[in-house]
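One chain of protein is taken out of this complex; the other chains stay put.
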Amino acid sequence: MQPMTTEQIRSLIAKGKAKDTIFQALGIFCLGLGLLVIFLLVGDMLLRGMERLNLEFFTSFASRRAGQAGILSAWVGSLLVMLVTGLAAVPLGVAAGVYLEEYAKRNWITDIIEINITNLAAVPSIVYGLLSLGIFVYAFGFGQSILTAGLTLALLILPIVIVSTREAIRAIPAMIREGSMAVGATRWQTCRYHIIPYAMPGILTGVIIGLARAIGETAPIITIGALTFIAFLPPVPFTEMSEGVSAGLFDWVMSPFTVMPIQIFNWTSRPDPAFEINAAAAGFVLMVMVLSMNAIAIYLRYKMRKNIKW
Amino acid sequence: MQIHDNPTLKAEARNLNFYYGEAKALKGINMPIYDKKVTALIGPSGCGKSTYLRSFNRMHDLYPGNRYEGEIRFFPDNTNLLSPEVDPIEVRMRIGMVFQKPNPFPKSIYENVAYGLRVRGENNKRVLDDKIEHALRGAAIWDEVKDRLQDLASNLSGGQQQRLCIARALATDPELLLFDEPTSALDPIATGAIEELVHEL
Partner (left out) sequence: MSSNNASDLHQVSDRLAKNAMRNVTERLIEFVLFAAAAVSVLTTVGIVYVLVSESFHFFQNVSIVDFLTDTQWTPLFDDAHYGIMVLISGTLVSSGVALLVAIPMGTIIAIYLSEFANGKVREIAKPVLELLGGIPTIVFGYFALLIITPLLQKILPELPGFSLLSAGLVMGIMIVPYIASLSEDAMRAVPMSMREGSYAMGGTKLYTALHVVVPAAISGLAASYILGISRAVGETMILAVAAGMQPNLTWNPMEPAATITSYIVQVALGDLPHGSIGYQTIFAAGLTLLLITLLFNIAGQWLRRRFREAY
């Protein structure tokens, strides 16, 4: 090889830089495509569903007539299912995270638990639906209730809550732990008064992301056999259900229900295009719920990184 | 190392200042570097040896917020290496560098040494084979690796890796070769071998 002349080197570099520029454009294009999809989705649903987005839409039950149908039972159902999911997943996930970070000894049991959590995150969500159909619906006899749906989604988001709890705990420096132990606190007191409170913002972020995922999940809830047409609300505690019988505090958890994604699915699968408008409007509402939850989580994490300096 | 009575100037720093953001790291350096000579920089850690050295091949351009002032003239063509009109990639093609810690690429021994040649668009197997053998011999590692050229470079010992990095830098016949304390991460025996090598070069 002859030593290259300056011109040769320069043309080589120019070529290399041109490739750099082309790739950079490609990268921006791909990213832009992602952004475009979000805008297209939200924009299309907003424009298409605009005419239905009024108060009536939120206060009406599903109906066979597209123009009168609303999402009352769906959003109430979503809210109640999320309540059960949160009440189950948060204590379980935080406890599991605390155990793995603060208590677990390095042994095969811990290894199995850790491998398990990683693998569960890759299990398709519909499989959780099958699990819950076999266990909660039939073996435990919970039926197609808010309780079943809430527990199913709780299992589904458990790995998210556990992982974020562990990450938040790991970010706490050892000196905090030592400081607490040094004044005579037990391990649990250290966890309760120091570790968990300090890890709270991180845990909260994980919980919100988990719930945002859960609120949009459709497949597992359809799989447990949730009904798609519900024109009533779960019983409010202590109100009269039928003559002389008033609802107990927890009767609502056993009630049949529907949720937002199922309502959307139901409307998209109808041949009458009038329901597409309803699907668009409901989809827009769901997107606003999910995107704002995610945005809150992203903001929280951003704040946390800025504020916390050990 | 030969002693020239009248050594030719290869590069010269003139009033060189360098800033990491607001922090001034190099202050008013004037220093000639001669052709075919070993110029050694000595000083306590943190005094700016690496910073100075890395100015020569514009490594600081990789990070935002860094700023040069003054010039480094490079001969025989008398270009200012630090001028914004001069392409850092062109500078780096002319000036080789061996780093503090060995940093072989996650590739075979052969491909590591071939890297700079391939960057220059050389893909002819015969030319590559030739140049690679020459460079590995130059770095005094040929005998150790000639039978395992396709092995991963990361399987070599630290001292061997560093000599491989020297071979990698030699393969493209750079006009100037920068060594940034190449032995600081190595044991005394490997250090001795590399010091001897630099001497021979």
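Brief remarks follow.
Every chain is named by a letter (A and B) in the order it is written, and numbering of its residues begins at 1.
Keep this in mind: contacts are C-beta pairs under 8 Å (C-beta built on N, C-alpha and C of every residue); 3 or more make two chains touch, one makes a residue touch a chain.
All figures in this text were calculated on a predicted structure; none of them were measured in a lab.
Residue A:L131 is the one among A:L83, A:L131 or A:M304 that touches the chain missing from this view.
Touch with the chain omitted from the figure is made, among A:C30, A:L55, A:A182 or A:L249, by A:C30.
Within chain B, the residues in touch with the undisplayed chain are 57, 59, 62, 64, 89-90, 92-93, 96-97, 99, 101, 103-108, 115-116, 118-120, 152, 165, 168-169, 172.
Residues of chain A in contact with the chain left out of this view: 13, 16-17, 19-20, 23-24, 26-28, 30-31, 33-35, 37-38, 40-41, 44-45, 91-93, 95-96, 98-100, 103-104, 112-113, 116-117, 119-120, 122-131, 133-135, 138, 155, 158-159, 162, 186-188, 209, 212-213, 215-219, 222-225, 228, 261, 264-265, 268-269, 276, 279-280, 283, 286-287, 290-291, 293-295, 298.
We take it that only the chains that are shown with their structure count from here on.
Centroids built from CA atoms put chain B at 51 Å from chain A.
On the chain B side of its complex with chain A, the touching residues are 87, 89-90, 93, 117, 120-122, 124, 127, 131, 173. The touching residues of chain A, when paired with chain B in their complex, are 1, 3-4, 9-10, 12-13, 16-17.
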